[in-house]
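The complex appears here without one of its protein chains, the remainder shown in place.
Let's turn to chain A:
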Amino acid sequence: MAPPRISKKRKDVAESDESDDGLAGTALEGVLSDDEANDSGSESDPNSEDFNDPDDDDVGNDFDATSVSSADDDESKPNYKVVKDANGNERYEYAEIDPVYDSDDSDANEKGNTIGNIPLSFYDSYPHIGYDINGKKIMRPATGDALDALLETIEIPKGWTGLTDPQTGKPLELTREQLELLRRLQTSQIPEENYDPYPDLIPYFTSIEEKMPLSSAPEPKRRFLPSKHEAKRIAKLVRAIKEGRILPYKPPEEREREKGEEEEVHYDIWANEEAQERHIMNIPAPKLAPPGYDLSYNPPPEYLPTQEEREAWEKMDPEEREKEYLPAKFDALRKVPGYGEFVKERFERSLDLYLAPRVRKNRLNIDPNSLLPKLPSPEELKPFPTVCQAIFKGHEGRVRTVSFSPDGEWIASGGDDGTVRIWSLNGHQEWVARLSTEEPVQVVRWRPNKETFILAAVAGEDLFFAVPPLVSDALEKASRDVVDLGFGHATNGAVPTTADGAKKEPPAKWSRPGSKLEAAGVLLKATVRASIKTLSWHRRGDFLCTVSPTGQRSSVAIHTLSKHLSQIPFRRLPGLAQAAHFHPSRPYFFVATQRMIRCYDLQRQELVKVLQPGARWISGFDIHPGGDNLIVGSYDRRLLWHDLDLSNRPYKTMRFHSEAVRAVRYHRALPLFADASDDGSLQIFHGKVVSDLMENATIVPVKMLKGHKIVSKLGVLDVDWHPRHPWCISAGADGTCRLWA
């Protein structure tokens, strides 16, 4: 089994050789592929390899021998010779191809070293430097001493460069042409010597003038005339030079210098000045205020700040300071320091000048007291009530309402205890009747007629008519007659029916109030659908109106005493009705809702006027006996005077009360009116109405009457005037009435 193993080993070696050959440089490959002989040889190689197993050591030597011999006698042999290789097999050995002129091999030059990419230094210890294609050693060329010795004897060959060709290891030889080329490249000349970069121009057009012109057109005129366009341009330039727009050239430094030296021109800009009227919108900047005493470097001592003032000033934000400086005192001028804020102050001034919006403000340089109206002194406006003359005590709970009798001798009042009381002026209670046990008496009003003595009072939904037994029999008799006059009408009157024939409920039921009350003098009762808040008589005393804000459609009702008849004049009202009054002389009817007062003509059945006092919630109003003016009190603390001829807006608004105004009332004969407020005070005004249409009413506040106590935020609830005297009576929430005179 030994031989096969060895053969295998050899094969490995051979193969490695083969592969080495394959890895050799590309130059070799070309040689191999082109060489026919080698081709076939290489084909035979695998076969031959099997044979020369045993003595692989001899291979090199054998080869040497054969190759040498073959080299010697290749001339005589046909193309190849058969030689025995080391194993005794025959081997074709081809002769070297001589590349003659016809040969295809263009670059079969002298045999190269086939060591490939192996550095030459690997062969340093050998006498050869590689192998040729036939496996023969290429001997090292002579170097060193040997060469030196040789050089001594021979002269430098042509083309010697002293360089070594790295490929061959031989000295590199360059031809003269090659050297010239290199030189030209180095000096960056055109590599080819004979190249002419500037060849002679080949004249495409002839420069010779022909004798005969090609065109026979005559020469155009423009060729003989100076150009207009050019003349224009030149004129332009001339003008520019004349005007100094084009300057002769100067170096920039010189120009700079000249410019720096050139003086400003001074001339009288106001030589022919003419004053101009300033535009109306022109607002000149205000001048800075001149310095005051405190800005002095040595001010009077009282201008110097005290320690507290100084601290306060320093603590304050610089923006908030009233003055931007603190007065200071220096005992000599040399001690005055520079003012640190100077630049800043000037800067702020300039900002103000161009950035601050200007507005023209008219400063009133007048004595403020000249604004105040010249009020007549209260002494001139007398008489008006000033002091509390009598206090009427007797009611339990609040007194809601109070009223002077038409003759001015009696005062009727009603309160939360459900009673109606009549007082004489000295404060003595003369008559009392309890109308209701649970409902308070809301309003009492005397019939405005001196021939009768009838008091109308309201408790809840009931309207009572009483004839108190305090006057002469004749008067009482007449009064009773008036009250009873309507009984026939009430029963006989046609009962209104609805469309479907059913009985319609009348707006009010008129009846006797009951024997107990009748005995006391309360003779008649009318019951309406909702509880009544206010009551007002017509001037003749036949009609009276009631307002019950909660009764929706029937909130306002007009009652006829002589017929015991009640009517509802309005189907609907915008808002809750608050109060209603008859006009004192004309057939007008005023109804106040929360925000406005409407005036209706009862005869024509139409709306005449709508007044808008501007109050949020009207509490009550009263009409001036003249009929052209009207005062309105409101829960939002206002008292408003309306002039009916002037506008539907108030003529004067008075806000002197700190709480709601409850009641307002005109005096029937004197130019006075009063209002009652929850702040416990009455205010008396002098309100004079002149019949002249051109003159407005004069209103002067004359007196504040204080005396009522405030009980659960209610003060004075009602006020009424004496028919002739400047006396008034007020009803307070503290259970008293007060007579002021």
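FYI, contacts are C-beta pairs under 8 Å (C-beta built on N, C-alpha and C of every residue); 3 or more make two chains touch, one makes a residue touch a chain; residues count from 1.
Simple rule for what comes next: contacts and distances are computed from a predicted model.
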Field: Identity of the absent chain, which is to be given by its UniProt protein name, from "Protein kinase domain-containing protein", "Translocon-associated protein subunit beta", "Pescadillo homolog" or "Trafficking protein particle complex subunit"
entry: "Pescadillo homolog"
Option touching the unshown chain, where A:212, A:247 or A:359 are the choices: A:359
Selected residue (touches chain absent from view) among A:127, A:166 or A:368: A:368
- prompt: So which of A:214, A:288 or A:519 would be touching the chain we can't see?
  reply: A:288
- prompt: Of A:153, A:186, A:276 or A:691, which residue touches the hidden chain?
  reply: A:276
Message: Touching the absent chain: which residues on chain A qualify?
response: 252, 259-260, 264, 266-270, 273-276, 281, 283-285, 287-288, 290-293, 295-303, 306, 325, 327-328, 330-334, 336-347, 349-351, 353-359, 364, 368, 371-373, 375, 654, 656, 699-701
